[in-house]
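Heads up, one of the protein chains got dropped from this complex, but the rest are sitting where they should.
Residue numbering begins at 1 within each chain, and the chains themselves are lettered A, B and C in the order written.
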Amino acid sequence: MKRPFDIVRLHHVEVTVTDLERAYDFYVHGLGLFETARDDTHLYLRALEDANHHCLVLTKGEQASLNHIAYRVSADEDLDELERLFTKLGTKKKWIQPGEERGQGRALRIQDPGGLPVEFFFEMEKAERMLQKFHLHKNTKIKRIDHANCLITNIEEVYRWYSDHLGFMTSEYTVKGYGEDEKMWAAWMHRKPSVHDLALISETGPRYHHTGFWMDDAKSILDACDHLAAMGYARNIERSPGRHGTSNAFFVYVRDPDGNRIELYTGDYFTNDPDWEPVKWHLDDPQRATFWGTEPPVSWKTEAVPVQDILTGNLIEPKPLAPKPQETV
Amino acid sequence: MKRPFDIVRLHHVEVTVTDLERAYDFYVHGLGLFETARDDTHLYLRALEDANHHCLVLTKGEQASLNHIAYRVSADEDLDELERLFTKLGTKKKWIQPGEERGQGRALRIQDPGGLPVEFFFEMEKAERMLQKFHLHKNTKIKRIDHANCLITNIEEVYRWYSDHLGFMTSEYTVKGYGEDEKMWAAWMHRKPSVHDLALISETGPRYHHTGFWMDDAKSILDACDHLAAMGYARNIERSPGRHGTSNAFFVYVRDPDGNRIELYTGDYFTNDPDWEPVKWHLDDPQRATFWGTEPPVSWKTEAVPVQDILTGNLIEPKPLAPKPQETV
Amino acid sequence: MKRPFDIVRLHHVEVTVTDLERAYDFYVHGLGLFETARDDTHLYLRALEDANHHCLVLTKGEQASLNHIAYRVSADEDLDELERLFTKLGTKKKWIQPGEERGQGRALRIQDPGGLPVEFFFEMEKAERMLQKFHLHKNTKIKRIDHANCLITNIEEVYRWYSDHLGFMTSEYTVKGYGEDEKMWAAWMHRKPSVHDLALISETGPRYHHTGFWMDDAKSILDACDHLAAMGYARNIERSPGRHGTSNAFFVYVRDPDGNRIELYTGDYFTNDPDWEPVKWHLDDPQRATFWGTEPPVSWKTEAVPVQDILTGNLIEPKPLAPKPQETV
Partner (left out) sequence: MKRPFDIVRLHHVEVTVTDLERAYDFYVHGLGLFETARDDTHLYLRALEDANHHCLVLTKGEQASLNHIAYRVSADEDLDELERLFTKLGTKKKWIQPGEERGQGRALRIQDPGGLPVEFFFEMEKAERMLQKFHLHKNTKIKRIDHANCLITNIEEVYRWYSDHLGFMTSEYTVKGYGEDEKMWAAWMHRKPSVHDLALISETGPRYHHTGFWMDDAKSILDACDHLAAMGYARNIERSPGRHGTSNAFFVYVRDPDGNRIELYTGDYFTNDPDWEPVKWHLDDPQRATFWGTEPPVSWKTEAVPVQDILTGNLIEPKPLAPKPQETV
């Protein structure tokens, strides 16, 4: 189906931190992101490949949380098409004026059916691209933002919404249960031809699990660990480097000083072939989460940050997964 | 402009070799590609990520040459749209019947304005994907095909043709001359959001310079060199590993036993942002070809293989670049 | 002090496995070691750098255990000097005749003061060196044996014995307790100028914790994980890749099908400077075991295999660490 709009890719996220100076140390000195701009309550950062103003906004607030996930569209008029769609679907929405998010043109924000705050925009200011200024790179070399990983309670509804209405494609998915009880447990969805721009996981939600950033290779991810640990951030390395079964990516997970989670990620694959058959995993497969068989720590499986209501900015109270009928008795 | 067809990416190439057994040793044992099928005159190969029948066809013939470059489209009806376009443009064209190229559905072949043989197709048979069968990987680990690099004599015409009619975008380009004499010398064009599916270079043409294959990281490319050299293919390593200024990719160039050139390639970047401003290089910039400053060998700059006429299969006689008017006196 | 003998390095170990075919699959197909020779009860393996008959002997037996750790000396007469020393010290000892261990000249075996079975030898048959036969390398590329890690109950005695009588030097050590209660908990000792040939750890002993093998770089260790996991050995990857604080090495730990533990190891440093001051760590330092802060799994901390008596071949019953006097009341 040809749609009247084209979502290009996940472009940036905005998350809340409680101390901007402390966050600056972690994200700029530790993760090697470059500062494009800052004010009393915001820090606008970009990665090595970025030719635009920001791929990450850190905003001062009372606790770690997700302000919004932003997708870039291919033309300004796509935003009007999206507004028409959301009006038709009855989606909660709001226009953001040009410059209201620094460096950015007009944007349309919505709350998706899973409760996630999502933004669409077309225009953003340019910024100096650092890709070949290798001598200015830090030891942590993040190339670009890759994906957003979200916890929701109604995956089948949300999955269909992104597939049917926004044209997201699916690279891989995980089921739980067997036979008639088999249900979707997670999905990796994309607009750019990588494994994902968006991962949806069935869990107490809406919550935000992590932002994934692309690095060139596994060695770069190991270098990042050394650099962060030597700075005093060893405890922030939450899950040891390894290879995911799902996505085939090599990863490490770190937490910022407020608990926002970052995945340093590399090594997935091209996904745009029209006959791609999504890879299916079962939740019980021990190689699904870590192809090498080791288990994630408990915090990685249970902790995530709340998300904001796009109209009020309030944190949305997460709800547990709906119990199965027989369990409610 | 929204077009009635969507070209997804460079999907495969077919080149001619004089000895299939010798080619098998080089491509399967040396480059680690997997055999999907073979007959007396063809070898169909795929790379580690491929879920389809082939990304490379080797066909027995009298000398190294390019049979065709194939792009995949997103729907079968795109092929009819393309036929209408080529009819309108007066492009030499020919339908290939389903199965005429083994494993492939119907395909449309053309001779582009630069004289290059090009194919469009939608349907291809599935094949076993080897990505996570790491224990079956050879020491050379090619993930997928990346790009085709072609020499032509009329770059401005060909460049506009791919841009205006087929919707190719430009990531980078090189000019020669200064001021009023500045002219386009090369262009890196893409449909998938990488630096290129197609590179066009101003040179005696039409000729085919190389097929680029993606590897995961620089270390994998060095491992390939060790493996090939130990097999006795040291002389086939034509241009030492290095980083390109243009594309930012890390590379090595090898020649098959017939002289067909392969680039092992990694480390370029995402390119689909709608406001991407193509990176401009000057031919005189010493960091353009090798960011580290070393020169390619003469053979790399002067040698390339001829291309075939899509109707007759004959090799097209390459012509030198048109001399400037004042040079003809 | 100049000694009348010179111990060059840890040269090989002999361990027991219950099923030679299963062990062959793990060590040859999985770890990429090369078979030099085999008979009904032994498999003799060498690594990529080895120009000699074996760096690892697998011997069929009833359970995983350590038969002996072997050090190479610089001259045949060094063995006579060592015999004189061990006679003087009253060390339990035994001569092994030439060929009794296949491919090896005469050897002197002892039980060290910690109860570990140790061998000294000079002469060994040559074998084909595979270092530059890159095309014959598997995906796991072990270069050479590096060290033996042993658990003993009397570290201060054993440490002094290796230091004073055999000329082992210390690169790093760990203490536990504070102030007057501070005691040595572990020591990394070497003859070759690396961090260690021998690690001694205070634990229920004598037991054998692991054999360390050198690989070229961290990427090679990650490749080994992929290869082993794809073969079905994901559960054998016991401790995820990481960097040790002690030794600075990058590592992964795997268990063979019988439970013998292997460390794939790289990235330590040169240690022979005469004024080297051993690096001191405290057992409570969270960056000691894993510089990046993550914890080893329980099995890694508690499991190890028994060692053999050099005269009887019987397994020595491990004893727990002696309780402190005040704890015995």
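Quick notes on this one:
Just so it is clear, a contact is a pair of C-beta atoms (placed from the backbone, for glycine too) under 8 Å apart; a residue touches a chain by one contact, two chains touch by 3 or more.
Everything numeric here is computed off the predicted structure, so don't read it as measured data.
Which of C:G61, C:P193, C:G259 or C:P286 touches the hidden chain is settled by the complete complex: it is C:P193.
Among the residues B:V28, B:I237 or B:L283, only B:I237 touches the chain that is left out of the figure.
Think of the hidden chain as still there; on chain C it touches residues 2, 8-9, 49, 51-52, 72-75, 122-124, 126, 131-132, 143-144, 192-193, 216-219, 245, 248, 267, 269-270, 272-277, 291. Think of the hidden chain as still there; on chain A it touches residues 29, 132-137, 139, 217, 219, 223, 226-227, 229-231.
On the side of chain B, touch with the chain left out of the figure occurs at residues 217-219, 222, 225-226, 228-229, 234-237, 239-243, 250, 286-287, 290-294, 297.
Criterion: only the chains that are shown with their structure count from here on.
Seen as a C-alpha superposition, chain A sits on chain C after a turn of 180°, to the nearest 5. Chain centres defined as mean CA positions place A nearest to the mean of all protein CA atoms.
Comparing the CA-atom centres of all chains against that of chain C, the greatest distance is found for B. In whole angstrom, the spacing between the mean C-alpha positions of chain A and chain C is 44.
The distance from the centre of chain B to the centre of chain C, each centre being the mean of the chain's C-alpha atoms, comes to 50 Å. In chain B, the positions touching at least two other chains are 132, 217, 219.
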